[in-house]
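First the structure, in the form of structure tokens, and then the observations on it.
What follows is an incomplete set of chains from the complex, kept in their original frame.
All chains are identified by letter, namely A and B, in their written order; residue positions are counted from 1 within each chain.
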Amino acid sequence: MADPRFYSLAGPFDLGRLAEIAGADLTAGTDAERVFHDVAPLATALPEHVSFLDNRRYRPEFENSRAGACVVDPELTGFAPEDMMLLISEDPYRTYALIARAFHPPRPPSPGVAPSATIDPTASMGAGCEVNAGAVVDPGAEVGARTVIGANAWVGPGVVVGEDCRIGANANLSHCLIGDRVTIHPGVCIGQPGFGFPPSAKGHLDVPQLGRVIVGDDVDIGAGTTIDRGAGPDTTIGAGCRIDNLVQIGHNVELGRGCVLVAQSGIAGSTKVGDFVMLGGQVGLAGHLRIGDGARVAGKSGVSKDIPPGATFSGYPAFPVREHWRQVATLAKLARRDRKGD
Amino acid sequence: MADPRFYSLAGPFDLGRLAEIAGADLTAGTDAERVFHDVAPLATALPEHVSFLDNRRYRPEFENSRAGACVVDPELTGFAPEDMMLLISEDPYRTYALIARAFHPPRPPSPGVAPSATIDPTASMGAGCEVNAGAVVDPGAEVGARTVIGANAWVGPGVVVGEDCRIGANANLSHCLIGDRVTIHPGVCIGQPGFGFPPSAKGHLDVPQLGRVIVGDDVDIGAGTTIDRGAGPDTTIGAGCRIDNLVQIGHNVELGRGCVLVAQSGIAGSTKVGDFVMLGGQVGLAGHLRIGDGARVAGKSGVSKDIPPGATFSGYPAFPVREHWRQVATLAKLARRDRKGD
């Protein structure tokens, strides 16, 4: 189903093998030997495809799907078309992910250096790296084994990149140490100086920004995102973080492990964010805050105070989420009364 | 008037010809043979220039302008300086656009491939393409006739670009099919994987993103904008859309025809947007919504519910625009009372 111009395809696999790969249960009586050729969305899947349902909103598409098999939550099995085979899972999205990865394993690097790439003789490149056209690796940089450097990307002087990383086209890395298995998408800018100066009517005086950006293992950084280096301390991104597109991270920010930052969110300088924190799209965190482990901030909120661990905040300025929605309801009610009173 | 370092100039044209090009009316007695040499803004125009007024806010500049001729709404003709010739139009901005295009037609491509560009032998290039220095066209890509590829831009494997397109410098295209006459400005990132994973404290598991980005004809995509490819379905951008700078479009989003997305707006995954929808600057749409044809959302609004066709919404969270402004007025009044009560 996936466009062969862009995606190579493994398999086919029989259903029993897919259930095993994904740790899913088959309903009793299912023909575990039936063969499947790819995954596909509910709306376009054919009998040779496996699909999934993880959002009740899409139940109508499920009920009308021609997919031969589908990963589904136990509570939704009753809505399945009669001919559909079911892979039952308490976490259908995760189960689907494992099946999709079996059909579409990540492309391995194609080792070699394009003729138009520029690698400084003092840079060190690990075995099996793929360096694409126009990429530039500057003096003293160190790139780990099997890392892919995209077209026209720039790896600045002294930068360290770990093993099995993917650096996107036109990405920019300076003053940073990048862990293993990190994916950096196109157009990312990491390591430029933070925004630091004593403002003055005589002319703003730039303060040397002398720290680095330290990115942990297994981090994913979205297209066009910018991460400034520390002013003196480092800016640190914990292992396993997922950072979406066009996110801004200021100098000295510390992100814990496994944080999720949705697109266009921003974190001002020196704010410390705990582990597994989730920021919705377009959220803004002011500088010098502490955001506790597991905290969540709803999309577009503006946070100017610390958030305790595990709390969910929302609004501008941000309040605990229930309080925010009560404020919204109260104001809507008062405004309606106001109209009637006019 | 336009800086000749950057703009070439056609013409001159006499006023009659310009009125004809633009479908505008001349006031009675106007000398249709008077010759004009360029367009210029009201404040700096000279007698040899044509200017325009489409915003009452700039009436003082109109009244004092030295422009030889001006495109103007019929209702504003009374404020014109005595010597100014008038091109009367119900849509002065459009009329001006046609005249400005006559003086400054788009530069045609300069066919050829720069020596430092890299075009894979398996890529197919249409006749008359212009490929600038450092640009990279990967295996299996197809580029239509007369398309211009900017310096250091990257056209990824298998990407299809139509005819008469302009791909900006340092732009990044992967996993996408681009229509004809599409303009993509510098630094744009199209086709990177969407932000999709089942979050888990054991480590976020990335779900293969197996769709594409389909961009219709006559679309314009602003600098630094990011458009993720679909997860399984495609991300689709309808014909004639105008997307400003630093906009984020998540995976599986569908934009109808002729939508206008102002800078820094963002649309989360799987939201379906109708035809001719307008989003103001910094607007955020949550995921999985439906926005009806012709809907409008005021700048900086945060939308978390569906919007019906033709409606105008505003606020965070967004309400119908009148309701939002009533809420603003009510709260301002209550806060003032509160102060007096203290």
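The rule is simple: a residue touches a chain if its C-beta (ideal position, glycine included) is under 8 Å from a C-beta of that chain, and two chains touch if they have at least 3 such contacts.
Source: prediction; values computed, not measured.
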Copy number across the full structure, from 2 displayed chains: 3
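Convention: only the chains that are shown with their structure count from here on.
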Distance from subunit B to subunit A - Cα centre to Cα centre, in angstrom: 27
Touching residues on subunit A, where the partner in the complex is subunit B: 1-3, 5-7, 39-41, 43-44, 55, 57, 91, 93-94, 96-98, 100-101, 103-104, 114-116, 132-134, 150-152, 168-170, 185-187, 218, 220, 222-224, 240, 242, 244-246, 258, 260, 262-264, 276, 278, 281-282, 299-300, 316, 328, 331-332, 334-335, 338-339
Residue numbers on subunit B that touch subunit A, as the complex places them: 116, 118, 134, 136, 138, 140, 152, 154, 156-158, 160, 170, 172, 174-175, 187, 189, 192-193, 195, 197-201, 203-208, 210-212, 224, 226, 228, 231-233, 246, 248, 250, 264, 266, 268, 282, 284, 286, 288, 302, 304, 316-317, 319, 323, 326-327, 329-331, 333-334
